[in-house]
Every structure is written in C-alpha cells, then in structure tokens.
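A single structure is presented below for examination.
Here the complex is missing a single protein chain, while all its other protein chains stay put.
Take a look at chain A:
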Amino acid sequence: MPQLNTTTWPTIITPMLLALFLITQLKLLNSHLHPPTPPKFTKPKLHAKPWGPKWTKVYLPHSLPPQY
C-alpha cells in the first residue's frame, strides 16, 4: 500500500503542518468576521431653529457663473 511507504511521510507532513497551523489560521485571524450590527439608538431630533447656525447659499446674481 503506498500510504505505508514512510519515505514520503516527511514530504506530506511538513506542508500539512504549514497549511494547517500557519496559513489557515492566519487567514482566519485576518478575516474580520463582522458581527451583525446591533440596533442603533438615534438621539431625539431637535426641531429646526431658523436662527441656528447653518449653511445658506446666497444667490447673488453677479457671483453666479454665467449660465447659458
């Protein structure tokens, strides 16, 4: 039976040790298994204050690029 030919045993055992104990484990360690996200609690929204600081675009006719 060719499985009992012990001269090839180190040839098989060494890459097995590499593949199992090194490569597969490094792969598993480096693959981030992201867990499903837990439900997020949003903060209660404040009503919009018209005087609050926010960005407003000022339409100045002379500041706009010429539109054709």
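Keep this in mind: a residue touches a chain if its C-beta (ideal position, glycine included) is under 8 Å from a C-beta of that chain, and two chains touch if they have at least 3 such contacts; residues count from 1.
Just so it is clear, contacts and distances are computed from a predicted model.
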Listed names "Protein cornichon homolog 4", "EF-hand domain-containing protein", "ATP synthase F(0) complex subunit a" or "EFCAB10 isoform 2", with the criterion being the UniProt name of the chain not displayed: "ATP synthase F(0) complex subunit a"
Residues of chain A in contact with the chain not shown: 1-6, 8-9, 11-21, 23-25, 27-34
